[in-house]
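Shown here: the complex without one of its protein chains, the others still in place.
Up next, chain A:
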């Protein structure tokens, strides 16, 4: 007996409206939620075309007769550096691919192009997959892939789909800070659509088993699949200090230090207790138990609270505090806004706690990853030591026609239009800028003014210019931080005074 996929009507519309020119193929992702009994697909998103007029990367001459014309190999490899090189090699060996091999003949045959470009296709999809999965709040995930091919390639499509889904799942598991439980569904769906007949073939693979074979699955369209999906929200405060042991060197080892620290924190969250609407429910309790059948489907919102022990008790019988010699430290402070969706098919409290906890862990690790990626790309800024650097903050955008939201992360130097562009590129829909909610996470502008700090008082009189960038910090990072603090305090006060002055003058003017 195969799995049953309940799919939103909009997905059918999207897939049928996909423009698939000529003999080319289109890949894409299927987004939804899997439960033990049913699976739900709410979105389908094609793998984006790389715009050659786009930012930065040069276009590479497209191979003549290459149907996957939109693939830009350099863009792929530049983004593919995220993927372990070793993994590339292993993957290529097992799938019998040779990139750049002379065996590949130039032909309009999509599959052969697929083979020759398969590596790139996989890498490319991995990249997009990673970017898309960062945009999904808890509960929603990439549960499958689709492939649209011309009729002559239908036979080969299954193979490609299989390789794709395994690679994509492998990529997602890397860097994940929480572990799958026995109850997690590891079957992912592959959908093949013939571009001419529009015939749909739906199969699932168990991505935990590399030898698993395709199992047939049902693909059924329905309207209003996710209208009553309950929403869980919470905001989690972080105040984590990770030591940088003396054998580590920053910035190269920054990722390692942060990863280790975050792993410990993620375990605490995973093991923590979750209250839903202030109640410690036993896991088997049905969340939507109160709703009458056939009642009007309404999306309910639940508030989650996460409780953890203040510290883990010492495991060994230590007599003294541990002493570590460190060359520095990394402090992660602030509040993250978390959201997770549950399906409406008898969800239980334990599923709810699972999805919201996973979102908490994901949102923190995603933005740390993005920050580190950005740092690697932009190069090390010597002036960044001792200065509080703002991590990308989370913004939310509604999915058109549904009561769900997706999210994105905005770097401090970005604006709403950047988010809108990314949503268009990655998720293939238009988002009006004013529908993007940037208010959930406040921009950390000025650190709190410490009125007990008399240096602040003195500096208030001294500072008057509004300089965007802070001065180069001195050798002592704590002092630098303080002067940074006082500087901003001065700026804030000056700004406040300026506003007050403007306000006052306006009042006078209006009189």
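Keep this in mind: contacts are C-beta pairs under 8 Å (C-beta built on N, C-alpha and C of every residue); 3 or more make two chains touch, one makes a residue touch a chain; residues count from 1.
Definition applied: contacts and distances are computed from a predicted model.
Colleague: Consult the UniProt record of the chain that does not appear here and report its protein name from "N-acyl-aromatic-L-amino acid amidohydrolase", "Ufm1-specific protease 2", "TRAPP complex subunit Trs33" or "Exostosin glycosyltransferase 1a".
Modeller: This omitted chain is identified in its UniProt record as "Ufm1-specific protease 2".
Colleague: Among the options A:21, A:237 or A:289, which residue touches the chain absent from this view?
Modeller: The missing chain is touched by A:237.
Colleague: Would you mind spotting which of A:214, A:326 or A:416 touches the chain that isn't drawn?
Modeller: A:326
Colleague: Pick from A:37, A:389, A:417 or A:435: which residue touches the chain that isn't shown?
Modeller: Final answer for the missing-chain contact: A:389.
Colleague: Quick one: say which of A:9, A:279, A:418 or A:433 touches the chain that got left out.
Modeller: A:279
Colleague: Since one chain has been left out of the picture, which residues of chain A touch it in the full complex?
Modeller: 234-239, 241, 243, 246, 250, 254, 269, 272-273, 275, 278-280, 304-314, 318-336, 364, 367-368, 371, 384-391, 393-394, 441-445, 476-478, 481
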